[in-house]
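Before any comments, here is the structure.
Note that one protein chain of the assembly has been removed; the remaining protein chains are unaltered in position.
This part shows chain A:
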Amino acid sequence: MAIVELKDVAKRYDSMPGKKGGEHANAVEDFNLITRDGEFVVLVGPSGCGKSTTMRMIAGLEHNTAGEIRINGQDVSAVEPRDRDIAMVFQSYALYPHMSVYHNMAFALELKKTPKDEVKKRVQEAAKILDIEHLLDRKPRALSGGQRQRVALGRALVRQPQVFLMDEPLSNLDARLRVEMRAEITRLHRRLGVTTFYVTHDQTEAMTMGQRIVVMRDGRIQQIDTPYNLYERPLNRFVAGFIGTPSMNFLQADYQGDTLRGEGFSCSLNPHQQAALGDAGQRARCWLGIRPEHLHQADTFTGSGRLEGAVEVIEPLGPVTMAQVRIGETLVTAQLAAHLEVQIGDTLALAFDPDHVHLFDIDSDRTLGLETDPAVSAQATA
């Protein structure tokens, strides 16, 4: 178990042809994070955002070109991967094809000259936890994708490392297995309590597994927070749009006094929101963000927070139905009741609770009103 500390970590590539991950001149910039002991941290973001590079720097597979990486206080920036006492699960699993499952798992221990009995004991323990005891004599090619995934986890597990690193470990599995393994990894983490970094581009995975989530974009941290806070108090429009499925709807709006007006809608603002917009420096425009789940059907409703437009797409999902409604130039997604009696082309009226909206600066995309929200201000300055 360990506390991992990244201080001003950066990775800059001098454009080297043929070298992996060379697509960005600056792959990671100003990365700062201190984990708690035994914490499960998820790095999430779209592809090319630097999340994998950050993990590879923690592993030592890439060298950080600036800053410090500390594991339990020791700067490991110049330490070889094999001396960092970390275990990593690769997206491709990277099992040794010529070794049996047993030897795949025992390899690291054998290299450390661990006594044979001890190796056997630990491999069997890990195999039992992962339910792969019956596969120990097989070669990786004789295993299914899910089984290979378990072996890859097992190989990390027997090491009893200080830190676990997992680089999109579930992305090669089918949807059902992915959900299963997600729960299993969470359970394993709770049982072992090892500090874990988990990289994914899937926000659902991030939300369900992470104790804290680092949202990244273009090599920079956008926000570090708990799943709940990321959803409720995103720091900017990118995080707001990235977290939550379907994505938050964004509409441009003008405000005047206590009212917000956009194409085909208007709503009145509460005092907190008024203060937030005031703080933005008397600009007349802003982004209004509404989550699909905060929109509901409102045929007779005529008050504040009403939208109306033609239905373009209807997606029945079973428990709910997703409808996409054309509001001005924007296609707004709404999560509605299962039995939606509307046809494509019909006009649909939607309503939202003005207290449940997010406001963003039109230029910087930053969330407005964070400074006046005491729960957030501490986070924003951190």
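Everything that follows uses one rule, which is that a residue touches a chain if its C-beta (ideal position, glycine included) is under 8 Å from a C-beta of that chain, and two chains touch if they have at least 3 such contacts; residues count from 1.
By our rule, contacts and distances are computed from a predicted model.
**Q** Looking at what's absent rather than what's present, what does UniProt name the missing chain, "Ion-translocating oxidoreductase complex subunit D", "Trehalose transport system permease protein SugB", "Acetolactate synthase" or "Biotin-independent malonate decarboxylase subunit beta"?
**A** The correct option from "Ion-translocating oxidoreductase complex subunit D", "Trehalose transport system permease protein SugB", "Acetolactate synthase" or "Biotin-independent malonate decarboxylase subunit beta" is "Trehalose transport system permease protein SugB", the UniProt name of the unshown chain.
**Q** Thinking of the whole complex, not just what is shown, which of A:A2, A:V28, A:L95 or A:L251 touches the missing chain?
**A** Touching the chain that is not displayed is residue A:L95.
**Q** Who touches the missing chain here, A:R12, A:R70, A:K120 or A:K139?
**A** Of the listed residues, the one touching the omitted chain is A:K139.
**Q** Could you tell me which of A:T65, A:N172, A:T204 or A:Q274 touches the chain that is not displayed?
**A** A:N172
**Q** Return the single residue from A:K112, A:H134 or A:H272 that touches the missing chain.
**A** Going through A:K112, A:H134 or A:H272 one by one, A:K112 is the residue touching the chain not shown.
**Q** List the residues of chain A that touch the chain left out of this view.
**A** The missing chain touches chain A at positions 16-20, 59-61, 80-82, 86-88, 90-98, 107-108, 111-112, 139-143, 145, 148, 155, 159, 172.
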